[in-house]
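The structure's right below; bear with me while I get my questions together.
All protein chains but one are shown in place.
Our next item is chain A:
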Amino acid sequence: MDFPSRFDVIVIGGGHAGTEAALAAARMGVRTLLLTHNVETLGQMSCNPAIGGIGKSHLVKEIDALGGAMAMATDQGGIQFRVLNSRKGPAVRATRAQADRLLYKAAIREMLENQPNLWIFQQACDDLIVEQDQVRGVVTQMGLQFHADSVVLTTGTFLDGLIHIGLRNHAGGRAGDPPAIALSRRLRELPLRVGRLKTGTPPRIDGRSVDFSLMTEQPGDAPTPVMSFLGSREQHPRQVSCWITHTNARTHEIIAANLDRSPMYSGVIEGVGPRYCPSIEDKIHRFADKDSHQVFLEPEGLTTHELYPNGISTSLPFDVQLDIVRSIRGMENAHIVRPGYAIEYDFFDPRDLKYSLETKVIEGLFFAGQINGTTGYEEAGAQGLLAGANAALRAKGQQAWCPRRDEAYIGVLVDDLITLGTQEPYRMFTSRAEYRLILREDNADLRLTEKGRELGLVDDRCWAAFEAKREGIERELQRLKSTWVHPHTPQGDAIGERFGSPLNREYNLLNLLARPEIDYATLIELSGAGTPDRQIAEQVEIQTKYAGYIDRQQEEIRRLRASEDTRLPENLDYSSIPGLSREIQHKLGQARPQTLGQASRIPGVTPAAISLLLIHLKKRSASGKLEQSA
């Protein structure tokens, strides 16, 4: 039967991509349906109970700057907060939080249930309704049809999911959940390139069976960092520690002796796993000379004893898992609550997507999250928000929003995926962003909130707070610029002492702040008055300290901007462009880049090829004009 009412956007999947997609579309005012196979698992953290980290927190803050849920849920569910790289510069600092799974999930559920324009429905999705390469809706397991012209698929690891423990395997979407087999079959009929990826988890440990006195405690930072721009420490629940222990020679012997029972080494698993998140058997096999590896015991929550031993993800058989765990210091008597496993699943080649995350072949069909070959909650959430927003824009008949590489990590993520594709689960790192000094976690709001407001993603409360912050920064910059320190005054002498030589002329406070010897706190201490707002002070300081580098990157961006803005026609026949080598024609034909800038980032495409493309485009538009006038 047909569901009685129509929707503008249907989101399939209730993980991190699906919830951000549904929330974003609904915030933008279109009728949105979130379809999940199980309402109880909305916002579930399937892997380790942590949000953020290097590169990833940058995405979380961008989601936050666009009114998304992830950072706020983290502040409500976070039981330990740290800033990584705190001794390095602000561009590479990253906030990381351990989250209580239940609190996090509850926070997400609450936001979903209180979001106007959003309906939730529990039923697995089995089929898509597609008419003439245009999606029209979905069909659920029991044959119920929902109609909408924009559908966002966020299927995670569920598409034809296959769980491996040792040489045994069974179909599953996640431990305890069924896979989506019918939908996988259906999607494989579409003209999209499909592949298999693999990921894994470690066995979970009962904390009561662990001797923490033999491990190193890792508490959170004090004062406790917050994740959301509007978050506060007061929201945080009770804070707890993580624990660090190490594998040893005995652990490595056990693994080496049992490699033939690993589905990865016996060839049972075909999917490719992530290089940066290897299983413990992989680490020992590939880095045989390393005699110990770190293991982080992450608490799963405040109301459970379960621990997530990060660092020993494995798909070895259970008896080996038990031996491995019990060979590790402090876990000699550990009880395993849930066995570790590897999971293989379908993903679709992201090169078949547009910048909007809409598929190139089926209009109105958007993909977000692991279905695009990524890994990580943050990567999923960021894509979900973008896909949801673009699905809503499409429903409203408006142009898609496609953030560029120089605007957001979300832009880097999408551009990498759709330009280069991926051979392994794609994870964000700061080294992927060439404009790392501009794309900082601290300025995600300054980069994106205005755009988010324009799109309708940012509510009045967030917008007011943002405007106040932006004005505060401007005011403080002006004050520093117009406040002068003169030589031979008590202030001037104090500052000269800092520099190791007396001031020889007058300086404004901004000039002084640019010097490496002085930070904002010292400046205020020496000159008096300053802003009490931590975020404003931070912005003023970072902008001043990085000024030269930021200018240089801005110049680089400005230079490349034109080619980013030059669109390539979708129907361009690369084999007809004279001068392009066959190899480059093939590469361009495979990738079908949307802009000249994207074309230039395809490996092997030379500057000369870009020149030829430009000339071809110009010729096309010139002859087009001639035809029109004739």
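Definition applied: a residue touches a chain if its C-beta (ideal position, glycine included) is under 8 Å from a C-beta of that chain, and two chains touch if they have at least 3 such contacts; residues count from 1.
Convention: contacts and distances are computed from a predicted model.
Taking the options "Aspartate carbamoyltransferase", "1,2-phenylacetyl-CoA epoxidase subunit A", "tRNA modification GTPase MnmE" or "Energy-coupling factor ABC transporter ATP-binding protein" in turn, only "tRNA modification GTPase MnmE" matches the UniProt protein name of the chain that is not displayed.
Considering A:Asp349, A:Glu434, A:Glu450 or A:Asp533, the position touching the chain not shown turns out to be A:Glu434 (whole complex). The residue from A:Pro4, A:Pro223 or A:Pro516 that touches the chain not shown here is A:Pro516. Note on the undisplayed chain: of the listed residues A:Lys283, A:Arg351 or A:Arg447, the one touching it is A:Lys283.
Contact between chain A and the absent chain runs through residues 48, 54-55, 84-85, 87-89, 91-92, 274-278, 283, 286-287, 290, 293-294, 296, 310-311, 416, 420, 429-434, 436-437, 516, 546, 549, 553, 558-559, 561-563, 566, 578-579, 603, 606-608, 611-612, 614-619, 621-623.
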